[in-house]
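To start, the structure under review is shown below, and the notes come after it.
Here the complex is missing a single protein chain, while all its other protein chains stay put.
== chain A ==
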């Protein structure tokens, strides 16, 4: 009985959820398995209150290791490397350091255009399945900046945040 309505529910969900998703900086793939690779595609739908985006900085969440960002024509790509909070096992080896922050800068993405920023890495098998992993992003527009870094506290809904950090839901590897 309900099954027939499912597309309708989905459409309703899309209608309700879409504006928020379009207004925020988000990740294209909202779910990923631990212990596998993850291609993070950051979607940047607009500038900072009308100003063109000139830089995107992303902080790697703890447990997202062996990260490699994808270069973008017209943007300078830099990374900040350092020690992880804990050592991780990757392909039978212990990894203790890697990319902590990725920065695309020197670009010019006008407010009326859309673009994506991509990086690929490994989600450690030690990460807790069922929970969310947050990728705090600072969007710079010359002097102005938008900080997509809010992380909901316990008992708080993500929808109540004004500038939530992009996030994925971790699931068990199949």
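As a convention for this text, contacts are C-beta pairs under 8 Å (C-beta built on N, C-alpha and C of every residue); 3 or more make two chains touch, one makes a residue touch a chain; residues count from 1.
In this section, contacts and distances are computed from a predicted model.
Asks: Looking at UniProt, which of "Copper resistance protein CopC", "Peptide ABC transporter ATP-binding protein", "Chemotaxis protein CheW" or "Phosphate transport system permease protein" names the chain we cannot see?
Replies: "Copper resistance protein CopC"
Asks: Out of A:43, A:59, A:72 or A:120, which is the one that touches the chain we can't see?
Replies: A:59
Asks: Which of A:62, A:78 or A:150 sits in contact with the chain that's absent?
Replies: Considering the complete complex, A:150 is the one touching the chain left out.
Asks: Which of A:52, A:95 or A:138 sits in contact with the chain that's absent?
Replies: A:138
Asks: Going by the touch rule given at the top, which residues of chain A touch the chain that is not shown?
Replies: 57, 59, 136, 138, 147, 149-150, 153
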